[in-house]
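On to chain A.
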Amino acid sequence: MTIRPLAAAALCLAALTACSTTDPDAGPGDGDGSGIRTGNGVTDSEIRIGVLTDLSGPFKAGAAVQVQEKKAYWAARSAQGGICDRKITMDVRDHGYNPQRAVSLYRSMAPDVVALQQVLGSPAVAAVLPLAEKDDLYVGGMGWASVALEYQVAQIPGTTYSIESANAVDYLVDTLKVPAGSTIGHVYFEGDFGGDSLAGAEHAAAARGLKIHPIKITPQDSDMSAQAAALERAGVKGVILGASPSQLSSLASVLASNGVDVPLIGNTPTFSPALLNTPAREGLLKNFYTVTSVAPYNGEGAAVKTAAEMFEKNAPDGTKGWEVPLAYGQSELLAEALEKACENGDLTPKGVVAAMHETSGLDTQGLFSGTLDYTKPGEPPTRKVFVSRADPEAPGGLKVLDTIEGPSALSYKFE
Partner candidate 1 sequence: MSDRPAASLRLDSPLRLISSLRLDSPARAAGAVLLLAAVAGPLWLTDFWLQAGLFAMAAAVGAIGLTLLVGVAGQLSLGHAFFLGVGAYTYTLLAGEREDGMSGFGLPPVAALLAAAAVAGAAGAAFSPIAGRLRGIYLGLASLGLVFLGRHVWLNAEDVTGGYNGRTVEAFAVPGFSFSDEDPDYLAVLGTPFGELHRLWYLFLAVALLAAYCGRGIKAGRAGRAMAGVRDGETAAASVGIRVARVKATAFTVSSVYAGVAGALTALAFGRVAPDSFALTVSIDYLVMIVLGGAGSIAGASAGAVFVSVLPLMLVQYSAHLPFLSAPGSGGVDAATLSRFVYGVAIVAVLIFLRGGLAGALRHLGIRTARAGRPSRPARPAERSTPKESAP
Partner candidate 2 sequence: MRTGSGSAWEAVPAPGAPLLDVDGLDVGYNGAVRALRGVSLQVARRGVVAVLGGNGAGKTTLLRAISGTLGSAGGAVTGGTIRLDGRDVRGLPAAEIVRAGIAQVPEGRRVFRDLTVEENLRAGGLTAAPRTRSAALQGIYELFPDLAERRRERAGLLSGGQQQMLAIGRGLMSRPRLLLLDEPSLGLAPQLVARIGEIVTEINRHGTAVLLIEQNAVMGLRVADSAYVLEVGRVAASGPAEVLAGSDEIRGRYLGAGAGTASSADPGPDDGREPDTGPPGPAAAVRAEALKVDGVTVRFGGVTALADVSFEIEPGTVHALIGPNGAGKSTCINVLGGAYRVAAGTVRYGDRTLTGLRADQIAGLGVARTFQNISLSLDATVADNLLTGRHRLMRSGVLGGALGLPRARREDREHRARAERVAELLGLTALLGRSVHTLSYGDRKRVELGRALCAEPTLLLLDEPVAGMNPAESAEMAATIAEVRRELGISILLVEHDMPFVMGLAERVTVLDFGRRIADGTPAEVQRDPEVLRAYLGSEAA
């Protein structure tokens, strides 16, 4: 039995002598013939980007649409000569809304990609962003929660939920004429989507002299009867919903059935065109609005039309929703950053992040509201949102009414 400890000791000794604490690679990275520095995920002919998404969990429907559109975008882009003379390939992994799996998959992807075009699902985002920050790896398409602003590597596609909700309050007061002193309801998911949405609404309500009646729910709650009754009792003059289509469907139909005729404004992820085929249709057509920083499928801009054409060509039977312009827009944002990184001669992950932060005054041809400015850390690139209404005629079920940037949206402070 004495052999074992001896062997162990020898092994330890061997391991210790094999240790080194000085980094031989601490110098600058590799360059190629053209003078462009490259790192993970970039070869002479290929730029590899990652998508870490949820294709088997609760968000698989919208996620699949986005993956299809992105694939089409990058295929087209590569066919046109690519970026920096390189083709772009996309590595898609499915974490199934399991954050631990997302972390493991991140570990397997991170060494092989120059950027993560998308990380979907807020628990996965919360888990992956700190790792990406440490690795200086670009992350896009992580939803619109304000928490993303804390990370240098994150490029938020539009404004935040809090700004959306603040604009929603402004819209209720200025356009829909909800009088000061009224109460408005706010039904929201636990977590940073709902929490961020509530924060913006509370700020705006205080600024505009309204009271908020908050109701927290979980994604499993699909029967909003009790919540609707509570809103009715509170005498709300409007409702903001930071949830998903299931809850919108139930809430809109119950409110309509009970004769509660007040506007219902949802954050971006709240609406799905399929809802117009459910019993909620009447209520939605009458009272539903949505505030989004990405254009709906039926948006006016030239790029939105391109996005829609591309989608219909590649997926004729696909669900036409706001995910299509979003996926296209995110691809445009990343392409912009990659192009700039190429110009800067630094196509390493770190270089892409730096290039992304040089983007300002970007006009996305109607994909996102307003011009985008990513130069100010901790601030969203815009505070403008689209306001749309449910419309059975419009492809995607939404028709843009207006683009607004309300006073309380402008005065909202990020901490």
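With respect to how the candidates were assembled, all candidates are chains of the complex that A comes from, given by their letters.
Observations on the model:
Here is the rule we use: a residue touches a chain if its C-beta (ideal position, glycine included) is under 8 Å from a C-beta of that chain, and two chains touch if they have at least 3 such contacts; residues count from 1.
Predicted model only: the values in this text are computed from it and were never measured.
By the touch criterion defined above, chain A in this complex contacts candidate 1 out of 1 or 2.
By the touch rule above, chain A contacts candidate 1 in their complex via residues 11, 15, 18-23, 26, 55-57, 60, 63-64, 67-68, 92-96, 98-101, 103-105, 107-108, 110-111, 122-123, 126-127, 130-131, 134, 147, 190-192, 195.
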